[in-house]
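The other protein chains are all here in position, but one chain of the complex has been omitted.
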Amino acid sequence: MALYLLILLPLLGAVLALLGVAPRKVSLLASLATLGLGLVLLLGYNPRLADPLSAPSAAQFQYVADLPVVPSIGLGLKVGVDGLGLMMVVLAGLVSLCAVQVAPAEREEDGAYFACLLFITAGCVGAFVSLDLFFFYAFHELALIPTFLLIGIWGHGERVAAAWKITIYLALGSFILLIGLLWLYLSFPAEVRTFDLLKLYQFAERGALEGAPQKEIFLVLLAGFGVLISLFPFHTWAPQGYAAAPTPAAMLHAGVLKKFGLFGLLRVAYPLLPEGAREATGILVVLLIGNLLWVGLAAIAQRSLDSLLGYSSVMHMGYAFLGLASLSPIGQSGTALLLFAHGLSVAALFAIMGEVRDRTGTTRLDELGGLAQRMPFLSVCFGFAMFASIGLPGFANFVSELLVFFGAFGVDGVHVGKRMAGDGLWIIFSPLQVGVIAGLWGVVISAVYMLRAYRRIFWGVLPDALREQTDPPLAARWPYALLIVGLMAIGFWPRLLLDVIKPGLGVQPTPAAQAGR
Amino acid sequence: MLPWLVLLAPLVAAGVILLVTRGSRALSAWISVGAVAVSFVASVALFLGPDLRSSVDWLRFDVLEGISLAVPFGVTVDSLSKTMLLVVTGVGLLVHVYSLGYMHGDRGEARYFACLSLFMFSMLGIVLADNFVMMFIFWELVGASSYLLIGHWFERPSAAEASKKAFLMNRIGDFGFMFGILLIWGMFGTVVFADLPGGIERLIGGVDAMRLTDPVQAATLSKRLTSFLTLAVLGIFCGAVGKSAQMPLHTWLPDAMEGPTPVSALIHAATMVAAGVYMLVRVSFLLPFAPSAMTVIAWVGIITAFVAALMAVQQDDIKRVLAYSTLSQLGYMVSAVGLAASGAAMFHLFTHAFFKALLFLAAGSIIHGMHHEQDIWQMGGLKNKQVITFFTFLVGALALAGLPYLTSGFYSKDAILYAAAGKSIPIFVLGLITAFLTAFYMTRLFLAVFFGKPRSEKAKTAHESPLVMWLPLVILAVPSVIFGFPFITSAFQLDAGHHEAGAIPVPMLAALAFLLGVGNGLWIYARREHDPIRISLLARKFYFDEIYAGLVRVTQDLAARIAGFLDRYLIDGLLVRGASALTFGAGFVLRFFQVGSAQSYAMVFALGAVLLLWVALR
Amino acid sequence: MSAITLNDYLLVSGILFAVGLFGVLVRRNIIVIYMCLEIMLNAANLALVAFSRFHVAPDGMPDYHGQALVFFIITVAAAEVAVGLAIIVALYRTRQTTQIDEINKLQY
Partner (left out) sequence: MSPALFWFFSLMMIAFAILVVVKRNPVASALSLVVSFIGLAALFVSLDAYFIGTIQILVYAGAVMVLFLFIIMLLDLKAEEKRVVTAAPLIGGIVVGFTFLTLLIRVLAGNANGKLPMPALPGPVDDVKRVGELLFSQYNLPLQIIGTLLLVATVGVVVLSKRELK
């Protein structure tokens, strides 16, 4: 029942905000309550009950509750979470809390604005806790609509064009996703057809999908989720959309809502269609190299911070896909952790970008400079977030990327031994290993564009036009600090999250952790 | 507990300064100094104690048969890391004390000390790391703290650019490093140093066992094993090339002199840049299995040593001369690793850390006294105005140039030359020429700075530095002299190297090189007001910077432009907007069929219905 | 003349339907088009009743479900005629015509 409460909290906040009851305070409270409840549930979650080697069941998904809606086709609002879902819920609460706080002051009394933000949160939380394919999809749609509204009504620059583009693009992606999910649903034999994920896992493990065209279904799901995650070449909505979006919307979308796609691949596509995933690896690797190198290079060419961050967030999805494609628990744990790490770091970057834009009125790199002299706090925060984003150790992103690299390299690590049997002097690497090499080079690329941006904006000579800039007031600083503390906590001690999310990905929790819990 | 104390004390200091005391400069500085003092004391205690290892599970995945990933957060204290700990914390402590004076009154003093503490933490992490991943983590962290320290005066565009360059060059090296780590893990399934020799033996044992049954297969297998290991070692060496500023990634180090001088002394001379060598020594057990990689390492090292010495000859900035000499000495060490003389490399690292720190700190004292003037041709006659600095600088310079039998630098360089003489005559000859050049450019530097008449207003009004600055100089002068003597090397369990040199009288030749260098320097530069030689190829550092700038323009920037252009106009333009334009266009064309006449619609509808019927009944 | 079969009824119904369809397609007076629509509806009714008669229920009587459907069709048609004619009147008031080719406001 706690999970229903989790969905209802932000919804309730949204309704109150719509009614005009101190919108920001109500929103802060609702987000805080969501975050708090999420943390409590995370502490109460027992990863040891789960058996990573069998199909996920109620032992792995705890706090399970069911509310049948159309029993004849197996449709019901079934909820339950494992470590991964809880991590995402906490992420949603955390980013939502910070996003509400950084909303600009002139929106203070705008109930609809805050209601939109909370609707996004509610939709995300709903999607992350749903164990029913239909509601899993529907909650995501619930979160998408307010995003469009936020961009179209309260956006910056070419907001209407951007809103149209993102609407049509993402709606198309959702539509493809819907086709894929329905195809998946119909591929189960009629007598076991249900929307209940837990049952689907068990049927799939017993071989219910053996005759199905797994590869084709997987590719449709990949295309659908891929559009939502901005998989190359379906990514061009992201830079434009994020540049136009109001800061909190960009934070929530890039930080949380976009992760729905990856979450969906981890929760639906990979466990149910392992064979299809295996066959589709080659295609996925080609696309993700596009994410890593092509989009990375395009990011270098950007001349303003907002589109640079947009491209950067697209590029880092390449690592997430690399981890997924590895099909190894190590790599997929890396991806799972990257959902959290990237969510926080990109939210922090967008928040600071928004603050800079609000204060200076521009995001063009050639018009900014030397801001560290006037805004020491923001420059330090941006430095931290930048280091996190380029994968510096000490931040969660590094751990995630490390696991992704090891996972993707290691699948064929045994191949290193096998390949020794071949002839010739040249060492030929598997596609995944080529992907890893591209990813390693992507780390260099990301450093190139982020350091360039940092140097242009915060270091160097301060232009006369920016002499009067100041840091945000003390009371408004905690969101940035909170996001960075989250990143560093996981970066220093990744087992805080890893021990909880591992069983969902087929790995036992680290032995020593069990004593502590 | 002791190793953890060494490691974490500076981190705590950095955190406290950042979060609590950043408002108070003096307090922050003393916290930082206190932390490094704690580390130093603990290091001494460790040095006297036994070897030990301690670790906790940081990441652990054991899932599939054959694949498991265990990354402990572990420290290892053995003779290698004990020595290095003493160097790092000892030099670090002196530099911290020195900074109290040098950075006094700087606006960003608190930030400076926080970064310095962060650096100490990261560097100690490299020293103590017991596995590749841990080493990589701290490897990156020293890169980041070096970035922050070079960019300490971030409002200067040159400093901002230099720090960016340093970080990116290191990142390129780390690309190879990580790749090497992944390969190692892929082959042996572990990243822990202590487990690797066993892993290699297992693989080789497997090949040997196969040799009895299937000799052909075993031969190819053995060849593959060698090529994989070579690739892995070269990858790891890439990391060392970046961090130790070997060719061709050396250009960041001279630029890094934009940072405060104590930073140059600690990070860009004594410790961080030596980390590459330290790491190579740490994994030197891998090298014998990859002979061709060793050749590459030896040659890269000696070429760097030689080319950097050439470039140092024509530099006018005091810190840049020292920076190039650092490059050159690092080249010696790397080359020694490649010559299978890692003991000699470590020995030279050890002595070099002290005398190079001494030289930099003395240079800092000169710059401080000269009101931040760094051009040596603006100095002159300082020997009377900065007496302590003069004598300590002399000690450092002699050690660097290798005054025979009296300075530490002579012994350690000798060890490397011995190794080269036994292995490869071309490398030995290049090493000798480098030694000659070293003596030559140090003489040039020394004469231009301390002798002759003051050549500028600043030089006339130069003054000696305060106690906190000259005291570290005096302290450092002692090890610069004595740390090469045999009784010290045995105390530190350093392998001074007694390699077979054949019939070559190495110490004689080295002494000759020293004398020739000093003599030539005296002959050319005594009582000169200007530099009598101008070789622009050397002064412009072989045009490396220009070539790289051009290279970046034609590769990365061009690729970025193309990707950005195509992304905007091909993917977003042609495909995405094309799809939307197609929809609009189709609507535009199709509306001409909307003639608005209900009967036409009915006609089309009826025709269509009949057609469908006809098709269905056909 | 041989006995009348179901095919005969269906043929007649089909011809009637074709005549109505032809009228809908070629006539321009909207009222006449309406009449032709009624002819088509009635052609369908004829086919339904013929089916109902020739497909006997188990008790040997005609299948009255078809006739019930015809009843509904007639009712709907009556309502449709009423509404349709009212629309025509309203249309005539604004456009002063009942010629369908002059009522083309829907054109782009």
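Labels for the chains are A, B and C, by order of writing; each one numbers its residues from 1.
Criterion: a residue touches a chain if its C-beta (ideal position, glycine included) is under 8 Å from a C-beta of that chain, and two chains touch if they have at least 3 such contacts.
Computed from a predicted model, the values in this text were never measured in an experiment.
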| item | value |
| --- | --- |
| Displayed partners of the chain not shown (whole complex) | B, C |
| Chain C residues touching the omitted chain (full complex) | 1-12, 14-23, 25-29, 31-32, 34-36, 38-39, 42, 45-46, 49-50, 52-54, 56, 59-62, 64-65, 67-68, 70-72, 74-83, 85-90, 92-94, 98 |
| Touch list for chain B against the chain that is not drawn | 599, 603, 606-607, 610, 613-614, 617 |
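The working rule: only the chains that are shown with their structure count from here on.
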| item | value |
| --- | --- |
| Distance between the centres, which are taken as Cα means, of chain B and chain A, whole angstrom | 35 |
| Whole-Å gap separating chain B and chain C, where each centre is the average of the chain's CA atoms | 92 |
| Separation of chain A from chain C, taking each centre as the mean of its C-alpha atoms, in whole Å | 60 |
| Chain C to chain B touching residues, read off their complex | 21, 24-25, 28, 33, 100-101, 103-108 |
| Of chain A, residues touching chain B in the complex | 165, 168-169, 233, 235-237, 240, 294-295, 297-302, 328-330, 333, 370, 372-373, 387, 392-394, 398-399, 402-403, 405-406, 409-414, 416-417, 419-423, 425, 427, 436-437, 440-441, 443-444, 447-448, 451-452, 455, 458-462, 494-495, 498, 502, 506-508, 510-512 |
| Of chain B, residues touching chain C in the complex | 591-592, 594-599, 602-603, 606 |
